[in-house]
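Here the complex is missing a single protein chain, while all its other protein chains stay put.
On to chain A.
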Amino acid sequence: MIAAHLVTSFVAAAGFGVLFNAPRKSLIQCGLVGMFGWILYYMLTDGGMDVVPATVFASMLVAVLSQICARVFKTPIIVFIVSGIIPLVPGGIAYDAMRNFVENDYYTAVQLSAKVMLLSGGIAIGLMFSEVANQIIRKQLRKRVES
């Protein structure tokens, strides 16, 4: 089962790279970043972790990998972050919420909407955390060079 997820998440992330017109030479990296992020999320949720912390950890991994790719390939980080984060974006749950609204089941719909908000926040926290870590590391390195 995990092999299927590896293949599909790679294709999905790289496919989104094509839709967003990522530079041709970074499509493979986009797919790999998306694949690693999704596999971490999948394994954490499969192991019984709640989806919100799992999303936070997965988006942290995506952000770290994107930072590395951006540094190595001298490409703006947004190229990798966008395709890497796409599998984690709660599109499915948002759709479920919308469908319950339409079917007049507001009780379930509001619950699902709250989950969408939490998951989006989780992605944001994950991205922010690794960006802050990156800035701190860079500041420390600069200090060491200066002294």
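The criterion applied here is as follows: contacts are C-beta pairs under 8 Å (C-beta built on N, C-alpha and C of every residue); 3 or more make two chains touch, one makes a residue touch a chain; residues count from 1.
In this section, contacts and distances are computed from a predicted model.
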Record-based protein name (UniProt) of the chain missing from this complex, from "CidA/LrgA family protein", "Threonine/serine exporter-like N-terminal domain-containing protein", "Nitrogenase iron-molybdenum cofactor biosynthesis protein NifE" or "ABC transporter permease subunit": "Threonine/serine exporter-like N-terminal domain-containing protein"
Of A:72, A:102 or A:145, the one touching the omitted chain in the full complex: A:102
Interface with the undisplayed chain - residues on chain A: 4-5, 7-9, 11-12, 15-23, 26, 38, 74-76, 78-79, 81-82, 85-87, 89, 91-92, 94-96, 98-99, 101-102, 120, 123-124, 127-128
